[in-house]
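So the structure is just underneath, and the comments pick up after that.
For this depiction, one protein chain was excluded, whereas all remaining protein chains were kept in their positions.
Right, chain A next:
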Amino acid sequence: MTINTLAKGGCHREQMACFRKMEKVIVAMQDPDMGMKMRNQRLLITVIPHAMTGHDIITWLTHKYRISEEEALHLGNMLVKYGYIYPLKEPRCLVLRPDESPYRFQTPYFWTSTRWPASELDYAIYLAKKNIRKQGELMEYEKERYSLLHKRINHTWDFVVMQAREQLRSSKQRRKADRIVLECQEQAYWLINRPPVRSITLYCIQLYCVVHIEACRKALGRNRVKSSICLEGFLKYSEQYLNHDPIMQGCLPSNPWISDDTAHWTMNAEIVPVPTRLRVERWSFSFTELLNDAMGRKEFMTYLEKEFSAENLYFWQACEDIRHGENSKIVEKVEDVYKNFLAPGAARWVNIDSKTMDKTLEGIKRPHRFVMDDAQMHIYFLMKKDSYPRYLKSDLYKNMLAKAIVPQETKKSVFPFMRRQRHSSPSPAQTATQAAEEEGLAKGAGANSAAGSHF
């Protein structure tokens, strides 16, 4: 249970293409005939094979890929920078020198990999091993990281120590030459994956931290709603809209996608002589439902005119027009709105509180798309609190509701495979009742003629 869970199952990452290409180059260098010329590295008593000079590497790259020396130097530097080749003298200087400096290949386990990023746990184990081997003589930055890690993954620190000791013991089983190579390999790997921090990068890290902290602070201040409350609201919404959902309840007279009968759409068009009952019912759900429906708006307007407060709705519509309309016409429209609704003595003067009025008048001097927002919101809430509830109780609305049509479900035709389906797909709740329903169906309405044409 380390903090770094990147290596865990989850998403399958691919090795980045650039690394796969570098790997190909490295493998090509291993060819016994056409590959790199290897030399031996002589340490005090031990001799370790498979060393090569920087100069040899550049020559090989130049010949193999037929590139200039400059390009070969650059490519070679990439190979060193990403750890496929490491320097034997001055291991901290990750540069390819085109002279006699010795280099060696890195083992595939320690190749740079986007699939297997270096983990904190491994780094901690490495530092612990180094600590043991060097009797506490770590470099400054290593000491800092060591204590940081000790704090961060403290819960599993005992494992770090255990594993470090065991890894050292198992490497003692190899002969001296191999042990030296192993140490060099590991050191090279960690020099690349956890490079010594320079003061400049430290500054960048600090800057990033400050920005991140600010973002977190802002996030903490955001308004939150308890999920229990959200879910209650969602439940209420679902219950209210259950009968209006074509998937749950099916659409009358029939689902056009299945029966090829477009009656449903024609009946629910923007403007119809008589709206459907479900539609009129929806107007009572919320003010937005009423305003979003063209017919609903028309009806509401008729009502408001009776109440002599139609200017509110006209104002609201004009503001909506500004908000959603063309950029070029905004200035002109704002002028019109001011003339018709806001100017003292205007034909359709709207009643807005003084604070909002002042703010809006200020904004009109530099008109933009959202300059009317405050005023519009004020009028919206005015209508919602005052006119809307009265409208729902009014005779106008009730008559509309009574007049509204409920389209009949189309009659089942004689041939079973021509059956008009009410539901887009059989829902388990419906299959039981569907059989009973289809038995006692009333005669179809206007859709029958349409049904007749589909054989």
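We adopt the following convention: a contact is a pair of C-beta atoms (placed from the backbone, for glycine too) under 8 Å apart; a residue touches a chain by one contact, two chains touch by 3 or more; residues count from 1.
The rule we apply is simple: contacts and distances are computed from a predicted model.
Look at the chain that isn't drawn here: its UniProt entry, checked against "Transport inhibitor response 1-like protein", "Regulator of G protein signaling 9 binding protein", "Large ribosomal subunit protein mL44" or "Actin-related protein 2/3 complex subunit 5", names it "Regulator of G protein signaling 9 binding protein".
Within the whole complex, the absent chain has one touching residue among A:Met78, A:Ile132, A:Ala346 or A:Ile364, and that is A:Ile132. When the whole complex is considered, the residue among A:Met22, A:Ile48, A:Ile192 or A:Cys319 that touches the unshown chain is A:Ile48. In the full complex, chain A touches the hidden chain at residues 1-2, 7-9, 26-27, 30-32, 35-36, 38, 41, 48-51, 104-110, 115-116, 119, 121-122, 128, 131-132, 135-136, 146-147, 150, 154-159, 161-171, 173-175, 177-178, 181-182, 185.
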